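In this view, the complex is presented without one of its protein chains, the others remaining in place.
Labels A, B and C are assigned to the chains in the order they are written; within every chain, residues are numbered from 1.
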């Protein structure tokens, strides 16, 4: 009744009954746009407070606990502070590109939200190449970093941008290959097909060890792609002060910050969709009684639960590990992750052809 | 240390790292010449926190000048004060009571532990791991509490005076130190789990920042930097002062010559400090904590030199006296200055990340370098 | 062929060792994430009431006054001479003793510059009559530097009888 897909369907029905189809479509697009922006802002707030709490507890601290109940409104207060701060543009900067860069980062992050299935039958755009779309659009995000780094007219920023370019371009490969493993198993690039294929069990459990390896490689690669520690070389505060966003302040900095968190959410959502079944409840083969019980939990809860678990894992990485050096970072990709994931893809293909998965 | 001017070629990137930079731990200014990510030359610029401590000391009496030296290497404040007090005692030919000697050694070793704890956290933070910093401070805080109880301050204690120490030990001291040792032994394995054994950390440290034993000697490096290259330089062993010759402890030597060797030296030195404290904590002799001295101290005409092993290396104190109540000239040989001079040698040809790691293993305290 | 086998073995061993070392670290941080008893944060302004500073804590020089508003300072300026930073300035005056009619040196004002003080405790050590001591206060922030220049002898106080 109150599931997300029902609400969406009801709105659609009501609009179509009261308006011409063109207007209904336009209103729906506006609603979707507002929802995406709302989700964008809400995700930023939630993930920032989550990061701060996770880091605090790992570091035997209390973390924010003053603003609001248990400090839960801290990130809202921080956002307000950033909003009223002056957005400086340094003197020698390329003003146009400097100011455009954070918006590029944000728009890319927003575009990526389109094909994600948040709940059963609740998806903005179920295009037939969903997975490819995501890896394609996410490759634009490197441009915003390069723009920001170059336009700042700061050597630290430029070095950060160079590092980030080399990093994202190379890690896209192994992330793509890990995604391909699931695409091969499912036989489709469409997100809804991939989820549907996991009705009798998630790929992580159905696909034997190769899929587990693909999952680990995927998590490592997306951590690198979103510039999160231990791969945060583009920011690397002890080496490059703040890397590509050294010169940013106020809301422009906040946009980069938000885009980073939304990117983390998106890659974790993709990881959850591909390997952990997206909104699909935990099903075991044909234990119908068990599956029935699992179905009682709403699909959106399943989706967000899995996604936030993966986000937690990525945060856990960040607060445990030291940072890699730039040559080690590239070594890891080209000497370890890429060969392993290529070999792994072969194995997965073999499994798919022979039908060895459950 | 300084390359000839004009070695930079077109296409090199010159970065001013510092004086405000998160990794320079203060106001150190490094002019780094880069070729892409590779370091061609590092030129440290000093003087941003120069307070003319040596000159200040010349206008202070022999009792007064000791407190100023806490502000040099503020992480080994006790040991700085100790070296100065020893030099004054040498001039006065003053015998320090055994109890005071033991208290001094205990305080020195606790300071060394606290200093290495802070270094460990800051070093991990330089490499991008934030959590160890907080874990290190958990233990360091206990030492600071012990210091606060006995000396009345947490960082710049001014506890050593010519002839002994300022106060007697606090009645709780022994129990609290024992509690601390217990806690420390319970937590020590976490250091290895979090940092030492970590594959990323080892890759960042091993084989970078290499300095040969010959170069260590020619740069005048001391302390863990020298011992990381296998050069024996522990003043406590080579020129024992107070009761160090009666104690059982090893001079920690590593022959890796790289950043990891220097890291391991400090980690193992912490264990040696614990060993020294354990030997002494139950055997503090009774007696005076301070020798009887005149109200106004006057050193005879002459030159006096004493040295002590701080957490960073050898600290030398050189006093020239004209026979008055204030020194005619004071010179401090601070370990950080010589260690910093090897920085360019350590990192040339490495990456920016190596520079940060090597700087971390030098354990720089900028006020100690500038004075 | 054998070399390649060795290489492959080494390669796999490296990966296994790396994963194990990373997992050890994650286990440790995971332990602290779930064990909130280990949290060491002190919430400072809230715990003011329970905050106990050790009696030797050097926060500020104060002059000891007893219940009769009497202190033990003779104005000998030993502390002033002992101080490395010219933190203390003693202004003396000559009191006329009521009984004997003799003139006697006494302090008029004990000026203490907290902004110059480094809490080295040398003045307290130098005092022959234990007239001053270190107090355990530490919240010294004020809005104007002039407020940090303090007069340590309370108004109307006088030297305790019998102290020379």
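The working rule: contacts are C-beta pairs under 8 Å (C-beta built on N, C-alpha and C of every residue); 3 or more make two chains touch, one makes a residue touch a chain.
One rule holds in what follows: contacts and distances are computed from a predicted model.
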| field | Among "Dihydroorotate dehydrogenase B (NAD(+)), electron transfer subunit", "Phosphate transport system permease protein", "NADH-quinone oxidoreductase subunit J" or "ABC transporter ATP-binding protein", UniProt-listed name of the chain not shown | value | "NADH-quinone oxidoreductase subunit J"
| task | Please provide the labels of all shown chains that the missing chain touches. | result | A
| request: Please pick, from A:24, A:137, A:180 or A:310, the residue that touches the omitted chain in the full complex. | output: A:137
| Which one touches the absent chain: A:9, A:169 or A:209? | A:169
| Thinking of the whole complex, not just what is shown, which of A:158, A:197, A:221 or A:258 touches the missing chain? | A:158
| Residues belonging to subunit A that touch the chain removed from view | 22, 94, 96-97, 127-129, 132-133, 135-137, 139-140, 142-143, 146-147, 150, 153, 158, 161-162, 165, 169, 172, 187-189
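To be clear about the criterion, only the chains that are shown with their structure count from here on.
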| message | Report the chain ID whose CA centroid sits closest to the centroid of the full protein CA set. | response | B
| note | Between subunit A and subunit B, the Cα-mean centres are separated in Å by 45
| message | At least two partner chains per residue is the criterion; list those residues in subunit B. | response | 131, 138, 194-195, 198, 200
| message | Touching at least two other chains at once: which residues of subunit C meet that condition? | response | 22, 25, 28-29, 40
| query | Which positions of subunit A touch subunit C when the two form their complex? | reply | 54, 57-62, 65, 316-317, 319-321, 336, 340
| query | Which bits of subunit B are touching subunit C when the two form their complex? | reply | 60, 63-65, 67-68, 131, 138, 141, 148-153, 156, 158, 161, 166-167, 170, 190, 193-195, 197-200, 202, 295
| Partner subunit B, residues of subunit C touching it in the complex | 17-18, 21-22, 24-25, 27-29, 40, 53-54, 56-58, 82-84, 118-122, 125-126, 134
